[in-house]
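Missing here is one protein chain; the remaining ones are kept as they sit in the complex.
Up next is chain A:
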Amino acid sequence: MTVRPIRRLATGIALAALSMSVLSACGGDSAKPSLNWYVNPDGQDTLNALAKRCSTNEYTIKVQLLPSSATDQRTQLARRLAAEDSSTDLMSLDPVFVAEFANAKWLLPFEGEQADQVLDSDVLKGAAETATWDDEVVAAPQWANTQVLWYRKSLAKAAGLDMNQPVTWDQIIDAAADHDGTIGVQANKYEAYVVWINSLIQGAGGNILDPSTVEAGRDAKVTINSQAGKDAAAVIEKLAKSTAKQPDFTTSNEGTSLGAMFPAQGAGEFMTNWTFVYKNYEGLIGKPGGPKDKAEFEDLGWAKYPETVEGQESRPPIGGIDIGVGAYSKHPEFAQRAAVCVTDAKAQSELAINEGLMPSRQSVYDSDELKEAYPPDLLSLFSQSVDSGGPRPKSAFYSQISSALQSRWHSPTSVTAGTPKKSADFLNQILKGKALL
């Protein structure tokens, strides 16, 4: 009988000890709070420095690394936010995640003065469009990515192309095919292939989904089966049948076409690719895969993204990173102040100079520091491209839309004039939940 009171006492002590330890763990609340900033691995050193600079007497920003693949980044953040995780304060978001997350009410909108601060008139139009949802500012653009046409000046000259004027896909495919050159694109079954398709369609004046209905989610109107869709398919079909396509055309990505610019044999390439290309080749002068000397590096040219239809202005792709604030954050005010700080002009300038991640603000492109780091005409091409860029559909179902397009437009060698209709039918089924992906 004496055993019971002893056991009770022991249990009581154990419980008390446990609750003390739990309480002391919670005791951190009274100290300076930490804000968790989930970042993708691009430009980590500068992001760490930024987190330090933007920490104040009231809060500390702690950088947490997300996985390298965009799908894994999205899944990890979504899992946390769906579980109403209060420790997700700041997030680096790919622009296509913003609509999905905002529609699920996982992002805390910026209001009043702060909204004006993160999205003032200095922010380039293409980047600004990615940060709003339902007429609210739900994210702050941190850096903007876009694609331009990279090419060998000697190849364009041999083909007789005037690169000061806009060129079309038809022109560059013919020029490359006739002059021992190639065309570098991203046509593997992945997101960047959808980026290409979207830009081709928008360049022909069309859209995958009707922009006025795109925010309606499942009820959005699918408009890919249009003349613009057919024009886009015609470009892909033409390249697939051309001798200018690269050997790994159907599995090509941003990295695979880099090597074809300065090949051992051949005239080089026309390549649509992101802004990192300039710094990439500059760092490879005299090294394998790069220009053999400074003179050959100077043969690298850049021009606006090619036109799908002659005379119709192209709509270059838009990428980059927007900073969102978690809707369940314990310190929403601090998190929004921190978001303003890590996206300010100084932060954007540092990211551009140190990491090659281009700004989303015009004033940063105009700054002296950037003009020292990049040729001025390249800087103005980047800012023009971001300003006139066409975003991918801003839909809460973007991930499904992208996968549906990939399943019907890949392989690029199978694309025909009938592909837009096939993909429209499938997209309609997917949006209505009537088919599996």
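Keep in mind that, in the parts below, a residue touches a chain if its C-beta (ideal position, glycine included) is under 8 Å from a C-beta of that chain, and two chains touch if they have at least 3 such contacts; residues count from 1.
Criterion: contacts and distances are computed from a predicted model.
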item	value
Per UniProt record, name of the chain withheld from view ["Sugar ABC transporter permease", "Ferredoxin-type protein NapG", "hydrogenase (acceptor)" or "Thiazole synthase"]	"Sugar ABC transporter permease"
Sole contact to the chain not displayed, among A:Ser87, A:Thr213 or A:Ser403	A:Ser403
Residue touching the undisplayed chain, where the options are A:Tyr38, A:Tyr59 or A:Phe101	A:Phe101
Touch list for chain A against the chain that is not drawn	71, 75, 78, 82, 100-101, 103-105, 189, 217-218, 396-397, 399-400, 403, 433-437
